[in-house]
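Omission of a single protein chain aside, the complex is shown with its protein chains in their original locations.
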Amino acid sequence: MRSLTYLEAIREGLLQEIKRDKKVFMLGEDIGHFGGPFKVTQGFLEEFGQKRIIDTPICESGFIGFAVGAALFGLRPVVEIQFFDFVACGFNQIVNYAAKCKYRWGANVPLVIRGPMGAGNRAGPFHSQSEEIWFGHTPGLKVVMPATPYDAKGLIKAAIRDNDPVIYFEHKNLYRRIRGEVPEEDYIVPIGKAKVVQEGKDITIVTYGAMLHKVLEVIKEKELADISCEVVDLRTIYPLDTETIINSVKKTSRLLTVHEDSKTFGPAGEITQRVCEYAFDYLSAPPVRATSIDTPIPQSPTLEDRYLPSNTDIKKAIRKILDY
Amino acid sequence: MRSLTYLEAIREGLLQEIKRDKKVFMLGEDIGHFGGPFKVTQGFLEEFGQKRIIDTPICESGFIGFAVGAALFGLRPVVEIQFFDFVACGFNQIVNYAAKCKYRWGANVPLVIRGPMGAGNRAGPFHSQSEEIWFGHTPGLKVVMPATPYDAKGLIKAAIRDNDPVIYFEHKNLYRRIRGEVPEEDYIVPIGKAKVVQEGKDITIVTYGAMLHKVLEVIKEKELADISCEVVDLRTIYPLDTETIINSVKKTSRLLTVHEDSKTFGPAGEITQRVCEYAFDYLSAPPVRATSIDTPIPQSPTLEDRYLPSNTDIKKAIRKILDY
Amino acid sequence: MSAIKSHSNEAAKEAELTKKQYHDLLYYMWVVRKAEDRLLVLHRQGKLIGTLFRCLGQEATAVGSAYALEPQDVVCPMIRDLGSIIVKGHTIKEMFCQYFGRETAPTKGRDGNHHIGDIKKGTISCISMMGATIPVVAGAAFAKQHQGIKAVGLAFVGDGGTSTGDFHEALNLASVLKAPLILITENNNWAYSTPTSSQMNIKDIAIRAQGYGIPGYILDGNDVLEVYHAVKKVRKYAVEGNGPVIIEVKTMRMRGHAEHDDFKYVPKELLEEWKKKDPIDRYIKYLKNNKLITDSELTNLEKKIDKEVEEAEKFAVNSPLPRPELALEDVYQDQIKPDPQRWWEI
Partner (left out) sequence: MSAIKSHSNEAAKEAELTKKQYHDLLYYMWVVRKAEDRLLVLHRQGKLIGTLFRCLGQEATAVGSAYALEPQDVVCPMIRDLGSIIVKGHTIKEMFCQYFGRETAPTKGRDGNHHIGDIKKGTISCISMMGATIPVVAGAAFAKQHQGIKAVGLAFVGDGGTSTGDFHEALNLASVLKAPLILITENNNWAYSTPTSSQMNIKDIAIRAQGYGIPGYILDGNDVLEVYHAVKKVRKYAVEGNGPVIIEVKTMRMRGHAEHDDFKYVPKELLEEWKKKDPIDRYIKYLKNNKLITDSELTNLEKKIDKEVEEAEKFAVNSPLPRPELALEDVYQDQIKPDPQRWWEI
């Protein structure tokens, strides 16, 4: 099968959806002629015209609100946040307007908010953040974060067809680094379904986004050759696929959550909590986590590397759980 | 000793600090002559004048940013958010400006952002929210939420004297409902210290804010007379007082977290995660939670009551843990 | 067309209305007034859920503007604009159910007061955050046009709400994208307890139109015909792809911010002065003077309204409070497998 980069897969998903449904349109800063800083939308304006690919002024709150209005009245907007860090400037529109329409007055908001997030590119505190908790903890939103080209395409298509507001996180560090097989045809990856990426029997490692690749790399290291790891890629942050996680932990009896987001009140707590609620008696070691540290995201390589969970960190965690 | 309401205790703390330190000033909407919708600042303008008590236009981002600037250059601003729900409109200034100054360029931001939060008043989706996760998960901020008049006064004073940005949540449902002994003298309650409000040996119940009172009420019910509950009031959400929680769980071997915030990715996960990390071997039942549900906050009584964790919910949880 | 224009009373004579139209305008203003008068009593009796927001003295703006629209147009009210959505087909009955927090209310008791909307009626629910609905309405109007429907969006904002970032972002964005937005800024002298002079350093909000390269108008917000005709006119402008328009209405909030607010901070004389400009009294006088309504028509109209209000109350009172399980439903359109909420029920 064809192999595409993560970025190409997102592009293809977007392109197919814009072609398929004339209600779909995109808006954001510099997405037109310029194609966005990462060139995700390059050529879109030329192909679909100014009515479908709209460059906006710098006003996250304004254009997110604008997209909500358009979603309420028959369109399916896909908003690009140039870097997801800037979404903080449009926060109210998402958490108070988009998220609550359906519940309050029955109006559904088929809106996708997408853009690059994540660290690893030496891009500093304002171009690297993980924001899944802000949105994952806001009822009314769905939150997805693909780790592979296949899922990236399938999830952007699912997000656009979904009738609720979906936050679609693209990990910028994967854009050109990760390649994988992607069918040309139309397919979706359902929102709310995690995936067992690798089967194993000794420990369940729950992760997602860029960390999936780090985990897959680490568990191949010689030092861990004696350990059989099962790796679960969440793919969707909310709604969380409890079933897949629990089934895996019931099998392995051990849980490590690895995430790039910072530690305290980060995603791991919820995974651990659910495992305690549904599978406590299966646990033979404490469910633990390897995460980034509780600081803003520093830019310089030595610092950013210390910020992120390292290969060694993950290895030590696995080993300590197994030795428990 | 004198007994004050929760609201009076906050007032007294504010008053004493404004008098004590002429760098302290307040700003927000309608805090002057009007004294705010709950009258927390009534009479302040008359006593301290327009230079210290400043009414602003409706611009949360603007006046929070303004306060950050003032904090950087020698003042100690106390910002009132009329209802904490509206802080979403000034979110970026808090999470990206205030929270990151110290780390990035060494400038400390002695800023307090305070106001009413929380449900129970039939005030609907936009005047009832719990937002501690957004801020507790943002490194660089401190987050406190007093449950008693004593702590309310001690923590507002600690927050104002603190040299970092502090989010100070006042539970509006406690303002006039809860009374307690409050010394007139100057004292502080240190940020970062939880409190064992009631000692017990069978189960640790970790909670904070309005839920503390619900928990204290529930455990007095006859049906639970046979159970000895230890109740921990977090008081500070970040930094979390792991030690107090862990010591308690080591004693009781059981954990229930009760919070008003919604469930998924809510505060309970972090408590459970830490208990797993530090005291897994002491647990004789799964660490679980009783929380609000994953929805916006409905207004009508029957719905809001269903939204919040009920007395019955808490009782059932305690019983099931004990029967485990 | 980008200078500020003071729209004079001449406009009222621009086009004659039919008698039914004249009467409609009165009906809408009056039904809102009378419904709220009754709700005030109920509020004092402690029977309502949440506080009560009144339009008292400002009914002409919401009613006159919405009445100038076409069915395909979109409206989102702010605090004082209940009249606008009543014109668009919402009912007093719905409002009573909202204030009584009943399952029969448009929000099923999940939200309160005038926080309602209905896509089919072309109404958008506001949220409490000031300014937030302006970009939403711009986007809604844009969507209509995008689908080939000649429609505009009518949004409202208070003098206080004009200080928000969303006001600015929405107007600039709508201007650049030529979204057909009509924004009525209601300068009613107060934002909660804050006088307009502490809200902004300008006398006329409409001057801000110049900063967006769009037309700005100033109107007497208590004159329903002036508002009607002005909106009729700017609607034509906006719908033809010329982009947004700001209309500032001068009016006065005649009670507190909401009914828990005793508005002691408002000078008595100001209230007395504006009482004389009451939009309903004035309009009835106008109709009578111009022989557009007879005494018996007036009596009949009042009776009809009283009956409607009475029935609305009865319906709401007799409606059930929401079943608790409704708290858990409708968070999403595409149902997702709901989590068991309680561990002890697993």
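First chain written, first letter: the chains are A, B and C, and each begins at residue 1.
Definition applied: a contact is a pair of C-beta atoms (placed from the backbone, for glycine too) under 8 Å apart; a residue touches a chain by one contact, two chains touch by 3 or more.
It should be emphasised that the depicted structure is a prediction, and the values quoted were computed from it without experimental measurement.
> Among A:V40, A:I219, A:V249 or A:A317, which residue is in contact with the omitted chain in the full complex?
Final answer for the missing-chain contact: A:A317.
> Per the definition of touch given earlier, which of C:Q199, C:N222, C:T251 or C:S319 contacts the omitted chain?
Of the candidates C:Q199, C:N222, C:T251 or C:S319, C:Q199 is in touch with the missing chain.
> Of the residues C:Y99, C:Y212 or C:Y283, which one touches the chain left out of the display?
Answering carefully, the residue with contact to the hidden chain is C:Y212.
> Tell me which of B:T5, B:T41 or B:N96 is the one touching the absent chain.
B:N96
> In the full complex, which of B:D30, B:D164 or B:E230 touches the chain missing from this view?
Touches the omitted chain: B:D164.
> Can you list, in ascending order, the subunit C residues touching the missing chain?
For subunit C, the residues touching the absent chain are 163-169, 172-173, 175-176, 198-202, 207-208, 210-214, 243.
> Need a quick check: the contact residues on subunit B for the chain that isn't drawn.
These residues touch the chain not displayed: 25, 51, 54, 56-57, 59, 61-75, 77, 92-93, 96-97, 100-108, 110, 139-140, 142, 162-164, 191-192, 239-240, 242, 277-278.
> Taking the full complex into account, what residues of subunit A touch the chain not shown?
Residues of subunit A in touch with the missing chain: 29-30, 32-34, 37, 55, 57-59, 61-62, 83, 85-86, 88-89, 122-127, 263-264, 286, 288-290, 293-296, 298-307, 313, 316-317, 319-320.
Keep this in mind: only the chains that are shown with their structure count from here on.
> Take the average of all CA coordinates in subunit A, do the same for subunit C, and state the distance between these two points in whole angstrom.
It comes to 40 Å between the two C-alpha centres.
> So the centre of each chain is just the mean of its C-alpha atoms; given that, what is the distance between subunit A and subunit B in Å?
30
> Could you state the distance in Å from the CA-based centre of subunit B to that of subunit C?
Computed value for the inter-centroid distance: 36 Å.
> Which positions in subunit C touch two or more other chains at once?
107, 110-111, 115, 127, 129, 132, 165-166, 331, 339, 343
> Touching at least two other chains at once: which residues of subunit A meet that condition?
Each of 92, 96, 100, 103-104, 139-140, 240, 277 in subunit A touches at least two other chains.
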